[in-house]
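Note that this complex is displayed minus one protein chain, with the remaining chains in position.
Moving on to chain A:
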């Protein structure tokens, strides 16, 4: 094989030492970039690769520190933004840091807080000074500077701190915005390093930025590596980008980052991603996914998840996973958890214990296979177990082929598999060998080349996303074919959002207010309402509901209907917004009849407006009326977000995932 792409066969094991971190590679996979290492931090020695469960507010979602340790976690993550708000920097100092406060004696990592600000607040603004945002708690404007972020992190006292970075939504289209962010992130790193009052005990990790642009990533890498940090993070990913783009960025970064330093891949936590990123040479990961999915009643197992709310588990007296030795699997049956799941917090604790233990065991298995130099076989077996039909998504075969691990696809796709692998193999070489300045172009070329091959063979087979409407209705999110869209949809971002309902609600309401008050709003309230109606109808038709749920659906439908009716009244705040966006093009022709009709059965909306008084010409009048109505707008905005949340809760109570809702209905307000 032309597999010189990896750092294969290197017998030299890298190590590095800085005041608060000692890093030593103990084994290097002879085929891929995977490595097993040991990272000694002030509070604990961590065995890498590892997964860091997220204990946002100074606790691991209902588990005692002892239980987290028993589950195998050696380092956990705390969120600076939340801890800086409550209990606050000064209290944190008084308590002697988070280790002391929460009774955790192993290692701790804190993020910078910038990410939450951008994602939780609808009204954040990034300036050279820092991130300016509206507090979801009291609406006041707050400025988080690199200095302040480090001051809070110093007070928390984590073993590893993250620099404040300029986070750009990975889906952002503007190249220049990424360019600014890349350079600004470096400038902020310098300010963070300057501000660190405790470099002897607390490490500061820079974050590689640059979005999906290889040239910007290369610049970022160069600049950050020049600062000689104890370790590095790869940021700006896991925000809903295509998997195919995701792995290429990781590959580029691990190829350039010093092999003697730990590499932290932010926001990654799905089993397949963890295995792939380890193969690509990353060492540390974090994600709220394992504890979050636990709260929705899901248990992680090899090959996917079990949704314990499903009736099939009612008389299933086996443990969640009979190969798992966590305290949940040792003592509890699936059937018992089924009877209490999403009803009592104990179920959530049991699943959190198991899910954290599952992640840790997966990382352990990866680690030992690297030490035994058996990692490629491990990957092949793992993937074969995960995709039982061996119908591997292309990004996966490509990503692994880039580091010389080859998955054999099922027969139907054999031909295509070989071809794409060959191409990506070459890509791997290109990534390794060409100068970074050329890399972007080359990669683009080979992408085009691959596109051609794709077209020849037939595109259907390459389609990763097997999730359709009916899957949502049936709640089949976790079967093998539907996983990939899910990976895309449930990025770290959504996970975070969903984890803090209060903040999310506040942000949502702020979004609506902004939308309603702005004359250039992109939000169409009526459309959103009709989507809500559709979501409710779907539930009603396809799902067997309990009495309570049915009642809730009826109530919500009535409420939505009422709101839509309001839109047809001339003094309605809805109408103004509605007019501005919709009338302009689609409805101008039909300004003849005088009401809006909603066909509740189909969840579709047909709207016609007659009164000339609100034609788009009279925008000024509209704006004037708008100001007068600001107060009612406020309450409308709030009531719509309350409606949204109720629909979301309802979906969750039916055991359905709200991912689809999140992307279609719920995020339309942001």
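Observations on the model:
Rule of thumb we're sticking to: a contact is a pair of C-beta atoms (placed from the backbone, for glycine too) under 8 Å apart; a residue touches a chain by one contact, two chains touch by 3 or more; residues count from 1.
We adopt the following convention: contacts and distances are computed from a predicted model.
Only one chain is not pictured, and the protein name UniProt records for it, out of "Integrator complex subunit 15", "Queuine tRNA-ribosyltransferase accessory subunit 2", "Ubiquitin-conjugating enzyme E2 2" or "Nicotinamide-nucleotide adenylyltransferase", is "Queuine tRNA-ribosyltransferase accessory subunit 2". For the chain left out of this panel, the touching residue among A:187, A:331 or A:554 is A:331.
Check A:61, A:292 or A:367 against the missing chain and you find that the one touching it is A:61.
On the side of chain A, the interface with the absent chain consists of residues 57-65, 67, 82, 86-87, 91, 94-95, 101-103, 314-315, 317, 327-328, 331-333, 335-336, 338-340, 343-346, 348-350, 353, 502, 546-548, using the contact rule stated above.
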